[in-house]
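Shown here: the complex without one of its protein chains, the others still in place.
Each chain gets a letter, A, B and C, in the order it is written, and its residues are counted from 1.
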Amino acid sequence: MNDSTQTAVQHRDYAGAKLGMWLFLFTEILLFGGLFLVYSVYRSMYPEDFHEAAAGLSVVLGTVNTVILLTSSLTMALAISALQRGNTRQSVLLQGATIVLGLVFLVNKYFEWSGHIHEGIFPNAPELLARSHGQVQFYGLYYVMTGLHGLHVVAGLALIGIMLSLTIRQRITREDNGKLENAGLYWHLVDLIWIYLFPLFYLIT
Amino acid sequence: METNFYNTPGKHKGILAWVLSTDHKRIGLLYLSCMTAFFLTGMTLGLLMRLELIAPGRTLMAASTYNALFTLHGVIMIFLFIIPGIPAALGNFMLPLQIGAQDVSFPRLNLMSWWFYIIGAAVAITSLFTGGGAPDTGWTFYVPYSIRTGTNVSLAVFGVFLMGISSTLTGLNFVTTIHRLRAPGMSWFRMPLFVWSIYATGWVQLLATPVIAITLLMLMAERFFGIGFFDPAKGGDPILFEHLFWIYSHPAVYIMILPAMGAVSEIIPVFARRTIFGYKAIAFSSLGIALFGYLVWGHHMFTSGMSDEARMIFSLLTFLVAVPSGIKVFNWVASLYKGSIRLDTPFLYIMAFIFLFSIGGLTGLVQGALATNVHVHGTYFIVAHFHYVMFGGTVFAFIAALHYWFPKMSGRMYHEGRARIAALALFIGFNTLYFPMFVLGWQGMPRRYYDYLPHYQPLHVVSTVGSWILATGILLMLYNLFRSLRTGEKAGDNPWGGTTLEWKTSSPPPVENFEKIPEVTTGPYHYQ
Amino acid sequence: MVHGWTNLSSSVDSVFLFIMGISLVLLVGVTGAMVYFAVRYRRSRHPRAENIEGNLPLEIVWTVVPTLLVLAIFWVGWKSFVYMRTVPQDAMLVKVTARMWSWHFTYENGATSEVLKIPVNRPVKLAITSADVLHSLSIPAFRVKEDAVPGRENYLWFQPEVTGSYDLFCTEYCGMGHSAMITKVEVMAEKDFNAWYLEATGKSAPGKAGPDGAKLFAEKGCSACHSIDGSPKVGPTLKGVFGHRMTVLTNGKEREITADEAYLRRSLLDPAADVVKGFPPIMPSQKGVLTDAEIDALVEYLKTLREHEHEREH
Partner (left out) sequence: MNEQDNHIVTTKTFAAVWIALLMLTAITVSVAKMHLGAFSAFTAIAIASAKAGLVLWYFMHLKYEKRLLKFLLLVPILTLAVIIGLTFVDVWYR
């Protein structure tokens, strides 16, 4: 990554793989960035409506989910350092814990969404269209942004699932754990995005 | 017979040896052949459009057919041809060779990118025959029309989305490769300028493409769920879509031109047999273009109803992006000074490139100035501008590079005489086709018009005749290259006397590129 | 000064000539040098090249000089633009509504027209909006252009200096009829204009005899999509529509209905509710666009098309 160059394709260019992963994360940041742009435009156009609409979201549920995701980031980070110390068993357990926490997050999200849908608050619903323009935009953004984030959670869980099975089968080891580290990076990014989504949707009073 | 990557058996046989290969050279050729096919399709559409426009009123087709034609022509040319263009085809083939690597950093990701590309292209093409018929929005997919039209926009947009993923992953791969896999001794300032340009392009692909991806997803969400982001009736803002679209699509024009500029910087020293003038200036101007390219998207929206303050700032920034392009042009010309110049076909195309790109770029200044933009926006002036930069610029450089690297890729030489005739026909045909469009545009002829007022006809006729000359040139050029694949003379390892690393291995190269990874001790264009 | 049809033409054209002047010098310089070098230093005449790596003063010159040039171009372009955006206080206001695929001009006294009629030598401000998708109002001879955006009002102004008739185009792609969305600007002598203006007011002043459906049908852009002679265009023909049985899609489900007055009214006010099978749901809603009286008149008019009822194509 610095100017020290190298002779041949190494079969395990960890630094290269890590650089590639970070670049990929950059693209994810900009993918969500487009939505953050739309969010900030409509929020500045309809500040009052956004406040009113946000009152319809449950701060408690949002906070709980934030804590869950932050904790899952912790378990993921610990899973990696456990493996680096050679403690495969602990790493497997921690990876499993991460997956469980991710699933709990999704379940919460499911209840949250279905609650709103029951109230008739979803895109293009007559109930929602009867409200102000800002509210329509707020809930449009809410569904699209948390929905896309949810898809990322699912992808992250699938990735960690694969890592888990590779760890169990000794294909990811103390010496060769670049894949797990990269999966961890991805999972932390999912957390990172939620860190911003949480105040933007739940905490505007 | 010498072993090379064509005749070395791999894991798979037949067609699978290609579509499942992770060898960057094979992937490059896969892209090249698909792109040639799409290019011919797009050009055929262009030719049909010109035929329709030879006279006002209905000539060949209905208005809706014409609208679908220019949409497809634009989508094919932009997303299927010129964006993957030089980086994915020639970059894939040459980048590892030029930095002395055995492959790119992520060969399997590279293959996956091609699959994304080809599936995306297939999806986009499927949109022609399914649903409500071929999309008719123009390649810009402006809302609210693209939300309301009954044609199959969603599928086309999804195809473009997949191709966007492909482009992003290619950029990611190349940036990593350039950081990690340079041969020993190849410091940043010993890299060939083509590599620099691919590096700058890679960053643009990485940082701009995700924005179009999300924009297209929003457009699809809009069509399927009626969310209302861009629907004024629901409080949405159509101008915001234009912002999002051009945040990607302006940087995208630099994805198109930067690699072309890299190819030009590669060919000039070889044919002038001297080192390039101002290596660092050219390298840094690539980064400068990539950087400034982000800041100017609003110049496509000067009449959209954007705030006057924004119009002013975007106009100012637009002018600044012209400076690094100018620096390149001046350095190229200076590189000819006291050279020893061989006027072979690649070099002829390069001269045409400099001339045509300058015209295209300088008329870009007319469009960048606020007062004149108001008059020429949405007219054939714009159509002329972008064909000059995209076709006269990128495609001419592409053709030059294709001739230049033909011996390396195929092991044979093309027929020089035929190639020169084709170059001449292309140059004449090109100017006959597009120059009248500047005049038409200044006279007010709007673009995307199926029908027009009779007083515009004479110039349209000239333009259509030009398209026939151009078509002749293109077909001759392609015929020559294809024929030379079989009948051309054996080329040898280094027919042009190039100094960059790809000429230090055999033609065509062996599977892992080099018998022994070369050690680099000098700059890339070290003559004498 | 360049000859022009409005006060803006000359200023825009001078900016153009200024840029063209600079561009030509640069283009000729670059191309000339390139061709000269290619001939002068071709291999047969100059077999041994000299390796010149670069020259810092030169690099600085060709960075700084073009920067100054482009800043100058920006400046003149912007100056002229500021003038284009500064509307004089006394400008006459005309409201423009674009819709697929026709133009509607409404004057301050309520007069309406399909052709932009304006007096010579008076500043005119156009306030532009759209009823459906993006359009763009362009009058090439006047060097003006501005998009029509639904839900927004954009503006431009100019002062015509020569009487006559000029082309007015739509320059933002808006679907099938985009290239037919053309009308005229009539620049009239003050006296002629006033005569028309007063008379036009008289006609559509409220209180007089109600609006004329047939005229509305032509003027409000219906005829861009609907024929009354049985041939389908973008929309179904309206020949014999009243009382006709047909298949429509309601919320995506097909159903058979007979076109009664309520249906016709719904078709105008909420076209997406029942979409005639085989047609795209692109008809713009007339809600808020037409007055109630105008809707009534149109519905009455559509009913009269029944007399010619024969076979209707779908």
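Everything that follows uses one rule, which is that contacts are C-beta pairs under 8 Å (C-beta built on N, C-alpha and C of every residue); 3 or more make two chains touch, one makes a residue touch a chain.
Keep in mind it's a predicted model, so treat the numbers as computed, not measured.
Although it is left out of the displayed model, the omitted chain contacts the following shown chains in the full complex: A, B. Taking the complete complex into account, B:Tyr294 is the one of B:Tyr294, B:Tyr337, B:Phe435 or B:Tyr527 that touches the chain left out. Within the set B:Met112, B:Ala310 or B:Val439, the residue that contacts the chain not displayed is B:Ala310. The missing chain, though absent from the display, is touched by one residue of A:Ser58, A:Gln84, A:Asn108 or A:Ser132; that residue is A:Gln84. Mapped onto chain A, contacts with the missing chain fall at residues 1-2, 4, 12-15, 18-19, 22-23, 26, 29-30, 33, 36-37, 40-41, 44-45, 59, 63, 66-67, 70-71, 73-74, 76-78, 81, 84-85, 181, 184-185, 188-189, 191-192, 195-196, 198-200, 203-205. Contacts to the hidden chain, counted on chain B, fall at residues 203, 207, 211, 239-240, 243, 247, 294-295, 297-298, 305-310, 313-314.
FYI, only the chains that are shown with their structure count from here on.
Inter-chain spacing, taken between the CA centroids of chain A and chain B, is 35 Å.
Between chain B and chain C the centroid-to-centroid distance comes to 32 Å (mean Cα coordinates, whole Å).
Here the spacing of chain A and chain C, counted between their Cα centres, is 45 Å. Among the residues of chain C, none is found touching two or more other chains. In chain B, the residues that touch at least two other chains are 237.
Per the touch definition, chain A reaches chain B in the complex via residues 1, 3, 5-9, 13, 15-17, 19-20, 23-24, 26-35, 37-38, 41-42, 45-46, 123-124, 129, 132-134, 136-137, 140-141, 143-144, 148. Against chain A, in their complex, chain B makes its touches with residues 101-103, 105-106, 109, 168, 172-173, 175-176, 179-188, 206-211, 213-215, 217-218, 221, 225-229, 234-237, 240, 243-244, 247, 517.
Residues of chain B touching chain C in their complex: 63-64, 67, 132, 136-138, 142-145, 148-151, 232-233, 237-239, 272-275, 277-281, 303-305, 308, 311-312, 315-316, 319-320, 322-323, 326-327, 329-331, 333-334, 336-343, 347, 351, 354-355, 358-359, 362-363, 365-366, 368-375, 377-379, 442-444, 446-453, 527-528.
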